[in-house]
Structures are given as structure tokens and as C-alpha cells.
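All protein chains but one are shown in place.
Chain naming follows the written order as A and B, and within any one chain the residues start at number 1.
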Amino acid sequence: MKRRYGRTVEIALFILPFAAFWILFRLGPVLYGFFISLYRWDPLGDAKFIGARNYLNLARDPRFWNALVNTLEFAAIAIPLIVGIGLVLALFIFAGRKRRVTTWLEAGFFFPYLLTVSVVGLIWRWLLDPDFGVVLITLRDMGISPPVFLNEPRWAIPAIALATAWWLAGYRMLLFRAALEDIPDEFYEAARIDGASGPRIFFSIVVPLLRPAILFALVLTTISGFIVFGQVLIMTAGGPGRASEVLAMYLYRFGFEYLEMGQAAAVGMVLFLIILGLTMVSFRWLGYESSL
Amino acid sequence: MTASKLGSRLLVAVVAALALLWVAPIAWMFTTGIKPAPEIFALPPTWIPQRPTLDHVREVLSRWPFLRWALNSVVVAGATTVLSVLVSVPAAYAFSRLRWRGRDAIFLVFLSSMLIPLEVNVIPLYFLMNRLHLLNTYPAVFLPMIGMPIGIFLLRQFYINIPGELDDAARVDGCGNLRILWHVILPLSRPALAALVIYMFTFAWNEFFWSMIALSSPQMFTLPIGLRALQGAYDIDYGVLMAGAALAVLPTLMLFLFLRGSIIRGITMTAHK
Partner (left out) sequence: MGWREELEHSTPVSRRTFLKTTAAAAAVAAVGSARIPSVMAQERVTTLDYYTLFHSGDAAAMERIVRLFNTENRAVKLNLLQGQWAEYYAQLFAAVGSGNAPHVGICHSSRVMDVYRALTPLEESRAGNLLDAAGIRAPQYTKSVWDAGVFEGKRYLVPLDTHMFGMWYNKDLFRRAGLDPDKPPESREDFERAADAIKTRTGQFAFHPAEDALPRKLRRAWEYLFWGGGGSLLTPDGKRAAFNDERGLRALDYLVGMIHRRGWNAPGTDGFKQFAAGQLGMLIAGNWYFPTAKAAGVNFGFHYVPKFFEKPTTWGDSHNLVIPRQRPERASDDVLVAAAKAIKWINERSSIWGIYGGHIPAFLPAQRAKDLQESETWQIALSKFAYMANQGWLHYPLVHPLAPRVHAAVEPHIQEAYNGRLTPKDALTRAEAEVNRVLIG
């Protein structure tokens, strides 16, 4: 009996340090954030309980819906770009895996992932500068008259999504390449002996076997799409007008520019619920049991 | 030469061209950073600086606490990494090598929060750190990054696959769990630890939204936040901005060139499911 008790204490001690951080800085803030979102928050401390008013304000604010639509638009463009480019690059790298130069090419595709978001934003802002950006100049030289991407409502979000794909696709590439390597060689050989063509091998063997990896990439990318912030702040600051104001930026502005902490916390809760929902759905898709 | 061999060469050439295009923005950042102002805006653009200058670099280093930002980034990323590993290792051990009631249920609770990003919590974290009088300090930035379930998840995946006979043998020799963890599991899980270290370090090194809110004085900025301040001050002076960005990238680039293999292996491990 005493031994069992000691064992329980031991297990608790093993878990406690992690659990303490998790409770204090992960779970706690979510609950605290919900509490904050029910108040009209005076930064000097006199909070007033207003129930769901902050949420109703969000529902009535066209600016919030605009931010939500912009976020969805960003996600809808960035996710296929990131996952698609990542997959294509992985196939390239996988196909050339027997050559030494390939590891260098892979490193080149991957490196942007290691840049901080400020650097990515600054580089692309410079590349897309209306007057002197090398992208626009090159396009003009090719006889195309390009839109002034970052000052055009229709183009701001696609341009940011493109920069984001450049930044993150390399990480997805590694993920897919690893998954491709997990497919036993016999599968390919068997298919080849059966006389299957390249595309058929791809669609009937590679795609089904990569399904979990692709789904996982979709989930992660979707979530990072919902909280996009840094590259928007640096490339357009939400402009022109509000054409690229996304949810995280809406949250930031209400919290730290208009001092409406309650309403900002409500946006945080909305984001939390969206992402929690996505997590649950993805667990079902991916089968979390497999990881237990 | 066979057709397939030719095809394979062609493929490599195409991919190499694509890779060059891929890193071109980074090269462009470096060259802009050392071009004098008129050349930055010259038409047509010059790929190789005609008259390279270190003026912009000097401007960044002399007018801004740039080295301090780098130091702050190292402190924040270092503390996040070390503390994450310290708390994740024993927890992952308890979740994988020990059997106890409720284990999987509790793990699932942690796991379900794995994908919840820091960003959704910035308002409550701001309130919390303000109450703790920690705003504008290192702990304000790194404390929230420590209890990330990815750490236990990664290590646990690895620990599960270590054969049970090893600790059985150790147990027969009279070893307790701590000694088994230290003498058996840790030495075997170096690749997983390396992966976790790389993951946490890059994560903390790049963290932007929360750091921007938590840090208010330029002396405390990390590199990403400092670069944003640079943008605030120079905005379209791309020479200075690119010099600052290049300076921030340089250590990463050096490290990457030296440790390319292990970084890619480590990241691949975290990506592995």
C-alpha cells in the first residue's frame, strides 16, 4: 500500500513540472480569456460585467466580418499553395535522392523556413515595392503590366499568401519527403513490374500512402493560417483600406490601440473555438488512437 | 546515354534552377543591404553591387541596440529550449514507460491542446504578466512557450519504441525510475532530444505576436521585434532595412551551413507525424 502511494507521488512528480506550466500558461489563460471577454474592461481596473455584449458587438461589427473573410481568403489561398508547393518539391527531392546535389537543393528550399516573420515580410515588401520592387520591374520588362500588389485591395492578400508559401513550403516539403521515404521500396517495384506508369504509381500508391501526412499538413497549415499576423503587419498593416485586415490584427488593434481588452479577448475566444474545432475534426480524420 | 538518365539530369537541372529562384530573395536582401542608396533604386536593378558599402550595416549597428536584440533572442530562445526539455523529459517518460490508471486520458487532454497557438491567448497573458509585474522582461516572453505539448508528444513517440527489456534489466539491478531515465532512456533518445531542441529554439527565435505585446522597451526587444521597430523608423529606406534583416539572418545562415544535416534531420523528425 505504502509502495503504491509512493509510486503515485513519483508519477505526479514526473508530470508536475510540465503540468504546472501547461495549466498556468495554456489552460489558465483560455479560462481567464473567457472571463475577460465577459467584461467591459477599464484598463485601470474597474471592470463591468456585460455578459455576451462583447460577442454581440463582434457579430454586429462589419469590420469583424471583414477580418474573418480576409482571414478565410488568406487561408484559402495560402494553404493549397503551401501544401501543394511542399508536395511538388518533396517529389522532386525524392526523385533525385540518389544524387548528392539534392541535399543542397533541399537545404535551399528549406532555408526560408528558418527566417523570422519580420525578415520574410521585409524582403517581400521590398520585392513588391511599387516603384523599385524587382518583381514588378521584371514583370514590366516582360511586357506584362502588373498590379501594384500591396496597394491593390484585390491583390494584397494573394501577395501575402505567396510570401507565406515561400516561407513555409520548405517545412512541408521535409514532412512529405520523410513520408515518401517511409513507403517501402517494394511497393514501387511491385507496381513497376505490373507495368504501372509514373502518374499511376503516384495516384494509386503515393497519394493514398501520403494521405495522413497530407491531412496533417493541411491541419497545421490551416491553423497557422487563422492566426496570420506578422507578415500582414509588415507588408500592408492591413491595407489598403482594410483589404488585408485579418482576425489577429483586429484583435491586436482592439486590444492595444483602442484599449477594448474585453472585445479583443472575445476575438481570442472565437479563434480558440475555431482552432479547437479544427483540432477535434483532425483527430477524427487522423485517428488519434494511433498515437496512443 | 540512356533516355532515363538524360531525363534524370534534366530533372536535376530544372530543380536546381527552381532552387536558385527560391533563394534569390535572400540573395537580393544581402545585396541590397550593401548597395549605396542611389544604386538600390537604380533602373535596371543591379544584381551585383557596383560599389558595395557598409554604411547601412553601420547605421543599424550604431543607431540601434542590434547586438542587444540578438542577445535577447538568444536568452529567450535558450531559456525556452532548456526549460521545455527539462519539463518535457520526465513527463514524456511517465506517459510512455510507466503504466498507470488515467494515463492515456490525461495525455489526450494535453494532446488536444497541442495545436492551440499562443496567439489566441495574448490578451489573458498580457493581463497575467501585468499582474505578475513581468511585462517587458524575458520571463514574460519565454514562460508561455514552455508548456507546449509538442515536447512530450515528440519524446513520448520515441520513448515508446525503446524496447522494454532494457529498463526491466535495469530494474532487476535495483534502479529507480530516475536512474532508468537518466542511464537508459536519455542516452538512447538523443536524436529525439536534438529534434526537440531544434524545434523549440527555432520556435522561440521566431515568435512574433506575443513578444511584440510583452516587450515595450527597445533594450528588451528580440530580433523580430527589433526589425519591426527598424521598419517603423525607416519604412522605405530599404538599404538599412535589408542590412538589418541580413544581419539578423547571418547567424542562422552560418549555423545552417554548418549543421545543415542535423537541422534537417531534426526538423524532419518533428514533421514525422
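Throughout what follows, contacts are C-beta pairs under 8 Å (C-beta built on N, C-alpha and C of every residue); 3 or more make two chains touch, one makes a residue touch a chain.
Just so you know, these numbers come straight off a predicted model, no measurement behind them.
Peer 1: What are the shown chains that the left-out chain touches?
Peer 2: A, B
Peer 1: Specify the residue from the set B:161, B:216 or B:262 that touches the hidden chain.
Peer 2: Result: among the candidates, B:216 touches the missing chain.
Peer 1: For chain B, which positions touch the chain that isn't shown here?
Peer 2: 41, 59, 62-63, 126, 130-131, 133, 135, 213, 216-218, 229, 231-237, 240
Peer 1: List the residues of chain A that touch the chain left out of this view.
Peer 2: That gives, for chain A, the contact residues 42-45, 57, 60-63, 130-131, 148, 151, 153, 237, 239-242, 253, 255-259.
In this section, only the chains that are shown with their structure count from here on.
Peer 1: Could you please state the distance in Å, as a whole number, between where the Cα atoms of chain A are centred and where those of chain B are centred?
Peer 2: 15
Peer 1: Which residues of chain A touch chain B in their complex?
Peer 2: Spelled out, the residues of chain A in touch with chain B are 7-8, 10-11, 13-15, 17-30, 32-33, 36, 92-93, 95-96, 99, 101-119, 122-124, 126-127, 129, 131-132, 134, 137, 141, 166, 171, 174-175, 177-179, 212-213, 216, 219-220, 223-224, 227, 229-230, 233-234, 248, 251-252, 255-256, 261, 264-265, 268-269, 271-272, 275-276, 278-280, 282-283, 288, 291-292.
Peer 1: Under the definition above, what is the set of chain B residues touching chain A in their complex?
Peer 2: Residue list for chain B touching chain A: 8, 11-12, 15-16, 18-20, 22-23, 25-26, 28-29, 32, 40-41, 43-45, 83, 86-88, 90-91, 93-95, 98, 100, 104, 106-108, 110-117, 119-128, 143-144, 146-149, 151-153, 157, 177, 202, 205-206, 208-209, 213, 223-225, 227-228, 231, 236, 238, 241-242, 244-245, 248-249, 252-253, 256, 260-261, 263-264, 267-268, 271-273.
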